[in-house]
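A single protein chain has been removed from this complex, and every other one stays in its place.
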């Protein structure tokens, strides 16, 4: 009975106190016809040792080699301190910080996190996380519709350069509130200014860098959207903001809502989750922000302390009228990200971003010197780039895996001849030698 | 400058406070002719990321497969909680608990450890660790000579069934105090009763189970030694004491000093160190015990607390007259062992020991059904056994490694035809399938 | 003054070991796309960072340090072995878009977890993608909508929730574009059938319940409720928050629920993490299974594979960029291996024993259970109404005072229909 502390004597004495014969008696309110007789189809439990052996075998099967795959999840180096600290029992096993007196550690940390995120994005406020980047975008759209009620529109314009699974997630979630998601076409991998398209849109989404790794003209697009009365929702990779103009400064007035995925900030790739989604906005819109928000306050003796604030937005108070149904969020990942951003700091995160740009450019330069490999688009790219190969990239991927290289993300179905295109990425964790191995493996076939 | 917090401004302002121009000035008391100009032969520092990559490469080279090697270091399963807790900063980075007020955690833990060890060995007191099992035996011998001053002898009898590197360590350390270490011969792998040999010995050492995995007749040997006026020093594997008669109960009065290596108690093999040595004795001899001892006491308000006790034995107080020169010990490993013993508990440790016995017997049974493989000795063995193979076991070892099996410890030089003998071991971590793999690999050649 | 990490920062200080060679990006990125002023990130040494966050951690209560008798939250021990199992490089360093040919390890774990959860809940298919209970609820609500839409039953825009329901239930209804209709609970904690019959009708898309209910008692008339709702053409959603109470005793599928979510961060002991992450897998019976979200894991001759939208035309679609909180799923899987069928059954036995025992001891000490004639399930509610009236000491005061003794307080003031609920 793993984890059950009861001895036989404990159980007996508890039953005596309760005046019953057996634990079974306690279930006598369950109608007999719906009672089941245990879980006979499941195997019996095993020891921690046996479980660990099994899990290690599974984990070992999947070691796949040097990662040049990005597409929304990135292989960054994570300082050891990040998870050593995040795994401390007091972070790992604490409950949601509703009881402020028992949760000052988590609350102060979330407050610091919000401060960092707001500053990275150049927005006023950030929340304590939502599930992931894709669902954050869905929440951002719902939020925009609530904020921009006066526009009376429920049309949201989304560029076709947006991450495809973000789009899919948005569609599953927001369509049920009568919101229509419409696509902005792309030219040469970026979103051109199409004023007409923006007419009568409640909001415009803009991913920077976009799914193809390219830089959109965020300033102009923001201006156009605002001119059309639409709100601007920025979808960003927070790591890139150490170098790139933050969405809060796009155009004259900046984006209105900013969201994205926090995975690049110290979160292992781990098959894509858990990571966390973040959401930032202007102070004017804070009451439309879903999720928890930590605030700083003073107790009756004037001592500083931290609490959850503006809880009247949330489901446990506002119920059907809440800004969202989110309850459990991705707190532990926020803990990791906060420690990561602290360890990297102002200068370190900039160096990571710089190395990502440089390494990807080096990779692309090296690959495009090989025959028949070309960049698909002409614009500036950050740390991902779409390359056209002379063969099916799904097959190429398999071939490269045999040589210990995860070569990139095949773009099958993304555009014409997408099956010969691949999105490649080289983070700061890739060495010059890793890049040479890629080239070599390609050459060796 | 990893880990140096100073900014340029910090340094400048500190120099100003000091009224000097540069940090160099602070070294002006070092005579110029012995100053060196930096460390030009060393490479420049690298980042944590680069260090980690390098260390991972090194670590990966050495993964060697399924371990059937014991010989003083054992592949036991370690519950995850052991090192998760041991790695907490407050255990890992605490200093020696000299300031009791700042060290109640470590002191209480050591107190609990001592209680467990004393009970496992059936002795009265245990210390807070020495370096390892081999050096613990050297300390035990020095201690025995101090205790048994009245015997006037400096002859210590050591069985030839003792772990050979324990013997080597003892010889390096104790011979400088005029102690002579003499060998007791073995018969069929165990130490026969040779009363004559014990005459005029200050102490007799007895390893149980011995280096060959065999059970010595500890009761009789203890009686003979005591009858001859010699102290008995038991060298034991603490894990085995969950099943075996503890040294405190050997013969009529039990051993006088008990030592051994704590590695089987939750310490990774880790190339043999760090582990820890333990030392237990009778209360009458406690003042001859080297190393730290934690005790329980009360503060002036009557609250329980823990302190280092009997410090007058130690080098920082007694200097040249101390019981030992030991200062830094193996505290963190004691932490791990204490957590391990707590998690396994009374029943769990017994199950581990039982599984070790059973698995090794299964391995031996399976192997000795193969042609030309035989047990070398006839006695009862615990979880190690010497087998004779039809070929050089050094070569066999290499061959088996190619098949992912670390087959055992070649006994080259240990006795006649030792080059065809091998000491094998199967702990609780070995499955029936592991054992079959061994047999299969042998058969496949 | 609280000492935040920003108070500790100094210009140009840093944790230098975390440096990366930073050749400039001159020319690689256009000037007008670059950031002007640097972000307000901390500037501290590595030791400052380690010490700051170590000391922040020490300010929290947690399961590893304190007893947490929180109702509704299922605060179990979070096994360290499970954490270790999930934190292996082979799992952590796996990119989510690695081809399934090279992902058989993790896919195998997920597939087996799907099967285990099907068994435990009595459903015919399980999707692991939802990232918490509330997302599981949304999934269920959207599946119910999709089912009715698929059957051209377009008027059903109401979902019934008991007054005592958790806040996520009505909030989910709104997010799904449904209208939450409340139904009363009687004085014994069961749903009032008359009240139910009054609200149920041809606009009823479904009902959301948990059983044991949020009143912490077993809903005895579940069969009647299910008949009433099903007869009216509605579907039954099971909120899995309280599954711990009935593991191996009664399965939501056998109670006629059509769709449900589980909270793995409750029943399967994954850590609450100071607020998250969780995982809220959704299971469905044959009727609703086609609408489950994607991706799911299937097993074929080529091994395990992702089942995507294309193969599931009726699926409500994706809920996240990749496959939800895989790391949490792996923990739940490892936990379920350690417990096995026999261990899972014992969980509900001993949770129930503990709750009934504590309720008895508190009753004997003079406190008043909210439903004195009912069994406790894995939890129970006490009403401090009398204490508040007689002494002015409220549930809130009791809660704060417990903190002084080193206990995290129970869930207070939930459900709201129990006065001064503790």
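First chain written, first letter: the chains are A, B and C, and each begins at residue 1.
One rule holds in what follows: a contact is a pair of C-beta atoms (placed from the backbone, for glycine too) under 8 Å apart; a residue touches a chain by one contact, two chains touch by 3 or more.
A quick note: this is a predicted structure, and the numbers were derived from the prediction, not measured.
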Worksheet, complete the sentence: Contact partners of the omitted chain among those displayed are A, B, C
Worksheet item: Out of B:8, B:54, B:195 or B:287, which touches the unshown chain?
Response: B:54
Worksheet, complete the sentence: Logged for subunit C, residues touching the omitted partner chain are 17, 45-47, 50-51, 54-55, 58, 63-66, 77, 79-81, 338
Fill in: In subunit A, positions touching the absent partner
1-10, 47-49, 79-81, 84-85, 89-90
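Definition applied: only the chains that are shown with their structure count from here on.
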Worksheet item: B-C versus A-C: which has more C-beta pairs touching?
Response: A-C
Worksheet entry | Chain of greatest Cα-centre distance to subunit C | B
Worksheet item: With chain centres defined as C-alpha means, what is the inter-centre distance between subunit A and subunit C in Å?
Response: 19
Worksheet entry | Per-residue overlap in subunit A, given as positions that touch at least 2 other chains | 48, 52, 79, 87-88, 428
Worksheet item: Where in subunit C do residues touch two or more other chains at once?
Response: 12-13, 15, 17-20, 44, 46, 50, 54, 79, 81-85
